[in-house]
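Right, one structure below, let's go through it.
With one protein chain withheld, the remaining protein chains of the complex are depicted in position.
By written order: A, B and C. Residues from 1 in each chain.
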Amino acid sequence: MKSRRLFAITCLVPAVLVVTAFFVIPAVMLLFIGAGKGPDGEAGLWRYLAVLTTERYRSAMVSTVILSLLVTAVTLVIGGISGVFLARNRFAGRGILVACLTFPLAFPGVVVGFMVIMLAGRLGLIASISVALGGDRLVFAYSMAGLFLGYLYFSIPRVLLTVMGVAEKLDGRLIEAARSLGAGPWAVQRDIVLPALAPAFVAAGSICFATSMGAFGTAFTLATRIDVLPMVIYQEFTESANIAMAAALSVMLGLVAWLILALARLNGGSSVAAAG
Amino acid sequence: MKSRRLFAITCLVPAVLVVTAFFVIPAVMLLFIGAGKGPDGEAGLWRYLAVLTTERYRSAMVSTVILSLLVTAVTLVIGGISGVFLARNRFAGRGILVACLTFPLAFPGVVVGFMVIMLAGRLGLIASISVALGGDRLVFAYSMAGLFLGYLYFSIPRVLLTVMGVAEKLDGRLIEAARSLGAGPWAVQRDIVLPALAPAFVAAGSICFATSMGAFGTAFTLATRIDVLPMVIYQEFTESANIAMAAALSVMLGLVAWLILALARLNGGSSVAAAG
Amino acid sequence: MTAGVSIELKGIAKTYAGGVQALKPTDLAVARGETLVFLGPSGCGKTTCLRLIAGLEMPDPNGSLSFDGEDVTRTEIEDRNVGMVFQSYALFPNMSVAENIGYGLKVRKIAPAERDRRVREMLALCGIEALSERAIDQLSGGQRQRVALARAVAIRPRVLLLDEPLTALDAALRERLRGELDQLLRSLGITSIYVTHDQAEAMALGDRIVVMRQGAIAQIGAPRDIYFRPASRFVAEFVGAANVLSGEVRDGSLHLEGGKLALAGTGVGHDRSLMVMLRPESIRLIAPDQAVWRGRISAVSFLGDRQRVTVTGAAAQPVTVEPGNDLELAIGDLVGLDPAPGSLVVIPKETDSA
Partner (left out) sequence: MTAGVSIELKGIAKTYAGGVQALKPTDLAVARGETLVFLGPSGCGKTTCLRLIAGLEMPDPNGSLSFDGEDVTRTEIEDRNVGMVFQSYALFPNMSVAENIGYGLKVRKIAPAERDRRVREMLALCGIEALSERAIDQLSGGQRQRVALARAVAIRPRVLLLDEPLTALDAALRERLRGELDQLLRSLGITSIYVTHDQAEAMALGDRIVVMRQGAIAQIGAPRDIYFRPASRFVAEFVGAANVLSGEVRDGSLHLEGGKLALAGTGVGHDRSLMVMLRPESIRLIAPDQAVWRGRISAVSFLGDRQRVTVTGAAAQPVTVEPGNDLELAIGDLVGLDPAPGSLVVIPKETDSA
């Protein structure tokens, strides 16, 4: 008995140390600084409300949430369809296709932003093609559309891999049973495949949402004109030196992302962990 | 037969379109721009070699790789021990502990950088404590140590969740069998638990490495003095307007991360996908 | 309830990509309302055969499959109107018991009122009314089996296909459900194809049994035919315990290590050597001095309703005998072996010897 208890304590102590010293303290500090003195000399919890009352912060929050929701929705549709298809079909070139679809995983946000500029920037491919076709110069890299494109680029591979992982484990007998009962291919997808993948969708979608909420590198590379929340926090912190406001905004951003992840974990169970 | 083929095509077409238009083109463009004309008017593949020959790029690459390896190693040790412990033990407060350990998932890199400054910055907690104790003002937020701390902060939760997910599925009979054969707690961990978790470790570690290689928000928030690769790429792109060099560096960064992920996928199989 | 159809397979074969021929060209006719059992070891082609009839696999070109004369060779499974019960049950985890049973009716766009009525009918038929609203993961193995059966029967299929539906259950439950299943299949009068590797199941359920081996039919017949008149050593050993004995024929008797067996009435020609089969339960143990065939007991195993006795020295291999549980036997005893009249079966010579 002794050796087992000793063993458990040896494992527990580092975990507890790490948690308190490292994970909780910074978060609690953030919380306090958010309510502490700002450069205006004022202290108070009003800063947390400012996210809702001050036009600039509110619009940044709203546009960040909307952008993240849109990215999540489109990613789930594209990643979900491709994932199910790739998991359930074997064909020549499948390996290469999967490799191509997943290599954005290797590129950091800065590089993704960079790619978006090359694709949709002023001297980008789309601009050149649109001019060559005699139209207007089509430029959307530096807007929300560019950000949307960039976020899709790094979100789809994650969703694709998660969905593929679950779809490959899907019991083929379920589909055969549904077919024997007269269900055509669309009914099989609707009644059997989608419900089976729902937890994976919830998990992948929540991670995708949280990642989009906090993505910074891409936004920063594309330009400072886009007021998404991580950019605003950065500006408050470095340009305005308003540490308190930056802290309050960080807490609110963390809160929203955390809520989504927690909701997903409630519904999707442990698969969120696997996708984390 | 007809309906099934129609169905397959309906699924395949969007996938193929997305791949070619969206995933491959930017990457190929990156590759070409890296070898194209720079602000110096010269073109060539030499830029890819510059990562190895030019002191500034080489040192950035080396320090990024070393930092990422260190972060990965420490994350695996801490996340691995805590993950196995949390998966195999039930105690009061376990739920809260897991929640605390995983909430950094909700914070973007910018906020993490911000937290590191508050913890180890000039006016941070550690500095205040060290002064109060009569020592020197301890400041390491703006160095590699700060970056290391920040990367740990967002890496540990991912590894923890992946390891917990796998450890919870570990067949308890294996451990009982080993114990019946005379294996004490340490032998059980070494011979049974660790080998069973190895694929999860490979998967989580490779994701952790790739993420650390490309992390930008934290580095940017902490300061521009730290020459990690994503920072160098950003500087080449915006400050020096050397798009070609930025592209070449991006390709090299992507290549290293991609290699690690591919190696991990070869060894760890599909669990890398689940962790992706 | 449903009369079912007759089924005819003409030259149906299946070769998988890679050249493995899972089923050699096979002809087979199943009568309307018959319960036909495919019996064989794993990899014998029995499941492939079932899946071809179901429409889950497409046969090689040139074969044809018809239901009541209608060619369905290239019809997709969803248009064949067949009911399937899988070994793993394959119940939809996102639907309740009633929703599972009603799914085939819902897909057929049958009005909700009629659908409810038929689901209730099925629940009653399978004795699971109380489970109607349960989730699948709250069911025991036996309950799942009943739901799977109800779901397959609810669509009033032309053929009911059962792929080892009892294999996942433990012995006692398997035996009970086997009885229930037998009664249900008989009361429905539906044409059924049943796949199993368990000979007791095949015997109890099948009007006819198709014993399969290495992608081909080894024997077709009623359970008693297969058991008492196996066409080969393989069938003899697969459908029950069998003592297969080889010896020399002299003076109308088969001479073995421990004595001789009279061959009168087995219709043997003038072969010099012979292979015969004796079932363990058809050999009586008698006093050695009254016997012409003797051996010594090397193992006794009490099985409850009977004993299993291994006798050595009687033939080249040990002979297994299964006497009643009332006999007192000890290891080392010398015993006489007395085969029941007509229990000796001559096994035709063949090239294979498994």
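The rule we apply is simple: a contact is a pair of C-beta atoms (placed from the backbone, for glycine too) under 8 Å apart; a residue touches a chain by one contact, two chains touch by 3 or more.
The structure displayed is predicted, hence computed values, not measured ones.
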item	value
Which residue of C:E8, C:E99, C:E121 or C:D198 touches the chain not shown here	C:D198
Residue among C:A264, C:A287 or C:A340 touching the omitted chain	C:A340
Candidate in contact with the missing chain, chosen from C:D137, C:D251 or C:D326	C:D326
Chain B, residues in touch with the chain not shown (by the definition above)	171, 173-174, 176-184, 187, 191-192, 195-196, 198
Chain C, residues in touch with the chain not shown (by the definition above)	167, 170-172, 179, 182-183, 197-200, 203-204, 223-224, 227, 239-241, 279-281, 299, 301-306, 308, 322, 324-326, 340
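Convention: only the chains that are shown with their structure count from here on.
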item	value
Chain whose Cα centroid lies at the greatest distance from that of chain A	C
Chain centre separation in whole Å, for chain C relative to chain B (CA means)	57
Whole-Å separation of chain centres (CA-atom averages), chain A against chain B	15
For chain A, residues that touch 2 or more chains besides their own	184
Multi-partner residues of chain C (at least 2 other chains)	76
